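Below is one structure. I have some questions about it.
Removed: one protein chain of the complex. Kept in place: all other protein chains.
And now, subunit A:
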C-alpha cells in the first residue's frame, strides 16, 4: 500500500513514437522508416486508440511529461499531437509543469509547423540539428542545411519556452579545434539545453558496413576522450552543466522526460517499438509494442493495442537497469531510492570488493547513501557496469 502512495507521488511519463522519416540517416538505428505517403489519419487514430487502451489499464497517477520521439515526429500533423495530448490529459491527472517535448527536424516545411505544435500543447522542442558544418551535415546524410537549422532555432526560440538541440560529434576526420569551434557556435545559439552525442557505429546501419570495410574511421580513444573533456569544460563556461553523459543544461532546465528514464521511474510507451516501465499492483513491468509500423497498426486496429511484450522484472533485473541508467547521471544513484524501487539493497546488487577497487581507482564515489561516477569513471562506464554488477 505504501509503495502505491509513494508511486502516486512520483507520477508517470508518456513516450509516443512516430516511426516515419523523410530519409534514413546512415548512422541511425532507431525504429524509423521512409514512407512514400504517410497514412496520417490511420496512424493518428491508432496512436490515440492505443493510448486510450493503455491508460484505461493503469492507475490514475499524475502525468509528468509527454515526449514525441521518432523517427521524425515533426512530420505528424499538429492536430495529431493535439489529439494525443488531449487524450492523455483527460484520462490522467496532470502534474504541475507538465513537460511536452517534440523532436523536430529542421527542414523548412517542418519549421513552418512549429507554431501549430505549440498551439497543440507542445511546450518544449528538441531539434535534430546534428552539426553546424555543411560538409558534416552532408556526410551524416541529413536533409537540412545549416541555414535551415539556424532558421529552425530562431523560429523555435520565439515560440517555445524551452528548447534543446542535438549535435553529433567525434565524427570522421573531426579535429578537436574544429569541434571546439562548432560547439562554441552552437552554445551561442543555445537556449538552456543541449544533447551532444559522440558518433556511435550501430550494427545494421550503412555506417556500420562502411566502418567494417574500412571506408570510415572514427577518432581514436585518446582524441574522443579529449573531445568529451573539452566539451564539458566549454559548456560549463556557457553556464550549462553536464547532468548526464551526453546531456547539458542550465540548472533546472534538465529534460524532465529523459530524467524519468535515467532515474528509472515509470513511463508508458506507445507507438511502434515503444518501450515502457509501468508499475501495476506493485510489480514493475517492462512493456514493448510491435516494432514494425504496419504490424503495429494491424494489431491496434484489431485489439486496441499492439503490446508484444509485458514482462514482470525480477529484483535483479530491476537492479541492473536502475544502475545502468542511474550511473549515467552525474548525480548517480541514491541507495534509498534504489532499495525502494528494486526491493534489494544497493550493496547486495553490486560486487562489493569490485566497488572498493573502483573507488580506490577513483572511478566511483560511494558514501553509503549515494553511488556515482567520477569524471574518470564516467569515461569507462560500460566496463565499470560490467565489472560491478553481479
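As a working rule, a residue touches a chain if its C-beta (ideal position, glycine included) is under 8 Å from a C-beta of that chain, and two chains touch if they have at least 3 such contacts; residues count from 1.
As a working rule, contacts and distances are computed from a predicted model.
Within the choices "Elongation factor 4", "Protein-methionine-sulfoxide reductase catalytic subunit MsrP", "Dihydroorotate dehydrogenase" or "Molybdopterin cofactor-binding domain-containing protein", the name that UniProt assigns to the complex's undisplayed chain is "Elongation factor 4". The hidden chain makes contact, of the residues A:286, A:344 or A:359, with A:286. Screening A:11, A:69, A:128 or A:272 against the full complex identifies A:69 as the residue touching the chain left out. Checked against the full complex, the one of A:197, A:211 or A:238 touching the unshown chain is A:197. Here one chain is not drawn; of A:52, A:145 or A:320, the residue touching it is A:320. For the chain missing from the display, the contacting residue among A:225, A:334 or A:365 is A:225, taking the whole complex into account.
Across the entire complex, the residue among A:243, A:267 or A:366 in touch with the chain not shown is A:267.
Residue positions on subunit A in contact with the hidden chain: 15, 69, 170, 195, 197-200, 202, 221-222, 224-225, 228, 245-247, 258, 261, 264, 267, 269, 274-277, 286, 288, 317, 320-321, 324-325, 354, 357-358, 361, 363, 378-387, 389, in rising order.
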